[in-house]
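Can you keep this structure in mind? I'll have questions shortly.
The complex appears here without one of its protein chains, the remainder shown in place.
== chain A ==
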Amino acid sequence: MNKMAQSMIAVYVQTDGSMVEPTSLQLITKARAIANGQRVVALLPTSDADQTVATVKQYGPDEILVLADDRFAAATDTEIADGLYQVVEQVQPNSMLIPATVVGRSVAPRLQAKLQTGLTADCLDVYFDGDTLVQVKPTYGDDIMCEIICADRRPQMATVRPNVFQAEPAQAATQVTNVDFEFHPEAHIKMEKPTPIISSSANISDASVVIALGRGADNPQLIEKAQKLAARLGGMVGVSRPLTDHAEFGHESQIGQSGQSIAPDLLINFGISGATQYLVGIENAKTIVSVNTDPDAPIFTKSDYAYVGDANDFMDALLSSTRV
C-alpha cells in the first residue's frame, strides 16, 4: 500500500457480525459528496467479509480496507479501536468519519487517544475548507451552532449523527483490499453478541407518523391518548427531552440533538416549545403540525399548521375524528 497516497477520507463502517450499520453507508455517500478529489476509503472490521463487502460496495467508495476476523462478531470497543488504529497508521487518512452510534461514540474517543488527535462529537454537518474539515455541531442554548476544526493534527475525526444524510447507492470501481493487521484480544473483558430489543425494534427515526409530546403535554391521560392516536395512524410516540424522565420513554424516544433525528410524513407536536435542540431533530419531517397554548412559541415558525390552544382539546378532537 502506498503510504503517501493522495489525501483520503476514511469512514469507519460499523458491523454487527454480518450486518452493516446504516449510518456508515450514509457517511460513505457524504464523504463522496465532499471528497473533491480525495479518495473515499471504507474501513471495515468484519466477521463476514463476503456479505459486508457486498453491501458497502453498493455505495461506491474508492476502496474498502477489510479487517477480517471472526472475533469482530462480538468485539470490545478497545479491540475495534486497536484494529482501526493499525490501519489508520498505515494509510494516514486526512480525515475520518465515524457513525455517532453508541458503538461509534465508544470506539472513536479510544482511537482518538491512541492517535493523539482531535475528535468532534455528534456532528450535523461536515465540509472541507481547503484541507480543513469543518465540523458543524449544535451547541448550548438557543439557536447556536458551532464549527470546530482540528488545525494541526491528523486525521481530523468526527462522529456524525445518524440519519442526517441519506445513503445513496453509487457505481464506482471499488478496490477491495484485505489489510494487514493483528487482532489483539483484550484481556479481562468479555462482550456478548448484542441482543436486539424486541419492543423497540420499530424506531421513531423510521416512523411515517410521529406524535410528539413535550412538557406542555406531560400528563398520564394525554400520554395514553397519544399512544392510542399513534397506534391508529400506524405511527409512534416521541418526546422532547424533559419527558425522558418517564420510564416508558427512554432515550430511543427522544427527538432532537441528543436524541433521534426523525423524518416522518406527518409530525404532530403537543406542548413542545421548539428549543433549537429539539428543532434540529425534526428538520426533515414533511408536514409539521404544532399545538401550543403560547401563540409566540418558537415551534410555530417551523410548523406547517399551527393550533394555538390546549393540547388535550386538540388531542380529543383528533381522536374523535379518526375513530374507526
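Here, contacts are C-beta pairs under 8 Å (C-beta built on N, C-alpha and C of every residue); 3 or more make two chains touch, one makes a residue touch a chain; residues count from 1.
Rule of thumb we're sticking to: contacts and distances are computed from a predicted model.
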item: Identity of the absent chain, which is to be given by its UniProt protein name, from "Electron transfer flavoprotein small subunit", "Na(+)/H(+) antiporter subunit B", "D-ribose ABC transporter substrate-binding protein" or "Circularly permuted type 2 ATP-grasp protein"; value: "Electron transfer flavoprotein small subunit"
item: Identified contact with the non-displayed chain, of A:T15, A:T52, A:T101 or A:T174; value: A:T101
item: Among A:L44, A:L119 or A:I211, the residue in touch with the chain that has been omitted; value: A:L119
item: Chain A residues touching the omitted chain (full complex); value: 16, 76-78, 81, 101-103, 105-110, 112-114, 116-122, 134, 139-153, 162, 186, 188-197, 200-201, 203, 250-252, 257-258, 266, 275, 277, 279, 283, 287-289, 300-310, 313-314, 316-318, 320-321
